[in-house]
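Of the protein chains in this complex, one is absent; all others appear in place.
Order of writing sets the chain letters: A and B. Residues in each chain are counted from 1.
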Amino acid sequence: MIGEMSRIVRTMTNIIFGFIVVFGFYVIAHGHLSPGGGFQGGAIVASAFALLLVTYGTEVIQQYIAKDLLSVIESTGLILFGSFGFLGISATYFYNIVANSGGLFGSPTVIGVNPGDLNTSGTIALMNIAVGLEVLAALGVIVLTMSAAAEIIQNKEKS
Amino acid sequence: MNGILMHAPALVIALPLLAAFVTPILGRFNYKKISWFVSAVFGVTLLLTLLMAGQILTNGTIVYVFGGGEAGLALPSGYTFPIRIIFQIDAMGIFMALITAVISFLAAVYSISYMEDYSGVDKYYTLLLLLATSMFGMELTGDIFNFFVFFEISSISSVALISFRSTFNGEPAEAAIKYMVISSISALMVLFAIGLFYGQYGTLNMAAIASFMQFTKLDKMALILFLTMLAMKSGAVPMHMWTPDAYSEAPSAITVVLVATSQASLYALFRIIFSLYNVTLNTVTVGWILIILGVLSMFIGVTMAVIQKDIKRLMAYHSISQTGYMLLGVGVGLAVLANPAALASYGIKAMEGGIFHIINNALYKGLLFLTAGALFYRTGTRDLNKMGGLAHNMSYTTLFYIIGAAAIAGIPPFNGFASKLIIYESVYQFNPLLAIIAMLVSILTLASFVKIFHSAFLGPQLEQYKSVQEVPKSMVFAMAVLSIIIIFFGLFPNLIVKYIVHPAVMALINQSHYTSTILGGM
Partner (left out) sequence: MIGNFPFVAVIMLIALGMYSLMFKKNLIKIAIGLTLLEGGVNLFLITLGYRKGGVAPIYTMAPEGVKMVLPTPQALCLTSIVIGVATTALVLSIAMILYKQYGTIETDEIRRLRG
């Protein structure tokens, strides 16, 4: 992962990158309606980071994506997830109190076949978003760290 | 107050889990203070566990349903079955949770000074909190898939903790990869066995599985998988090769928690055998399998320990050998489970010995590993041949070491003697040979701890250790608390057995009580 790849790869990456990220967030946001969810969407966004790393090399990307920021996002996502559990503490932990209550994600949920209203499902959607943030940050950190370490090892072998 | 008590089972999981993710953010503002924050969280968790213990031992089993009021779902046909994730906490579960709470609290307090000079301590504490959470989860849960999830979390976080020091040298990473492969295989095979249950009975609730249990061929397969894999995770002998490496290479505070983790696996093994299968299985055969595993662990563990030169490796082999005592005691209880007369005359007693030994082992083994950590902290080596004369400089550590060594060797006023005596007495009635082996192992244990005492503490003061001082206060505090509990347990064993151990044993043996708590109201 040292240095840039050819112009063809770079151009294609520039075009595709945005689409991958948007698709990842789409999967996160529709986690309660369609296959996928927080983890899957986050993994898709993180794969976009991996694509950037392969195309442009570790050194360039590390100037744009800060590992510290990603760590903070990771912790924040997990804290949010845990806190959403406390929303329903009046009944039990993880009780879905937002569902069917009106407001954001609080529309009545239809049991059975439905056209798919995004504004349903209560805390499940919120938790999907929290998990999505966590996973994209965590996998991003893993990919960045591993590529940096791989670079160190490669340099060591060359010398 | 009442609300806290009601939600205590969820809070015991939720508090360390949330704190685990708050820690890295807190570390950005005040890196030095996070150790105190983590200790405080563990202190609160310990208090919650004590509260819960008081409630369970007076009022009986607590059931906590996550995400809804009712544990079950009624079908249109009127048939009700449990679908939600529940925590079902009986006397045995809370017994293990108490061990976890005490040990993890003391490990955190010990780490305040022990890990002071390392970098990346915020991640260390995150992983420690996750490890404690997963142990609580394994011990409190009443859902078998939930058990698998916590089982995997515990192995992942403990692997990361074992390899924590691998930036300096390769050995911790080597120990970590062994443990990782072992625990991944065991977790996946446990998942396969859970799949076997789900395919047959269509439920993941442990009480429901227990009530449907028919001991078909598939159940036998699941039993074999559970037995081997959980025995492997708890470090019983034919599958013990990861134990000395992992225990000796982890930071000392973590080794203590790892002991508790392997006992949580042992608890899961007992829970599955007693609460899920109980008398449907051939108790004599499975009981003898546990006894043979136990005797092998006792004997091979101690003989390997005698020849070691690395202080923590020696202690790690001893913890294999102590696991043998627990398997022996509980195995004898299982072997006579289907025979009420023998169960009443010595079976329950043997199980009390085995279960009591779990908490005793966690305490004195914890104390011994902490003293080994104190020696490493001051001398920078774990090699017994390079130490010597440390009693001149480290008087408190020496005292705590003597207490721990006397307890593990089974010398009267300490707790090891109490549980070992119960095991000897009851096992002698079952099979005299087993009791004789157990006593022999105890003597060998004493011999190897006298060896450590002689080579590390006694002798003239060495030149290079002239300036060595006593360890910092937080480490002394952790060791002192463990010593006090050990002496208390040693002086009043009858009290402990009557109020804590006996209810735990009865909770294991009495399967119908376990199932009816969940299914009775349906």
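Keep this in mind: a residue touches a chain if its C-beta (ideal position, glycine included) is under 8 Å from a C-beta of that chain, and two chains touch if they have at least 3 such contacts.
Remember, predicted model here, so these are calculated numbers, not experimental data.
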| item | value |
| --- | --- |
| Residue, one of B:Ala160, B:Leu446 or B:Ile487, that touches the chain absent here | B:Ala160 |
| Touch criterion as defined above, residue of B:Phe37, B:Phe81 or B:Tyr198 at the omitted chain | B:Tyr198 |
| Option from B:Tyr118, B:Phe145 or B:Trp288 whose C-beta touches the chain left out | B:Phe145 |
| Residues from chain A at the interface with the omitted partner, ascending | 33-35, 39, 43, 110, 112-116, 142, 145-146, 149-150, 152-153, 156 |
| Contact footprint on chain B, counting only the chain that is left out | 145, 148-149, 152, 156, 159-160, 163, 166-167, 169-171, 173-177, 180-181, 184-185, 187-189, 191-192, 194-195, 198-199, 204, 244-245, 248-249, 307-308, 313 |
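The working rule: only the chains that are shown with their structure count from here on.
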| item | value |
| --- | --- |
| Distance between chain centroids, defined by C-alpha means - chain A, chain B (Å) | 36 |
| Of chain A, residues touching chain B in the complex | 71-72, 75-76, 78-79, 82-83, 85-86, 88-89, 91-96 |
| Touching residues (chain side chain B, partner chain A) in the complex | 7, 10-11, 14, 17-18, 20-22, 24-25, 28, 64-69 |
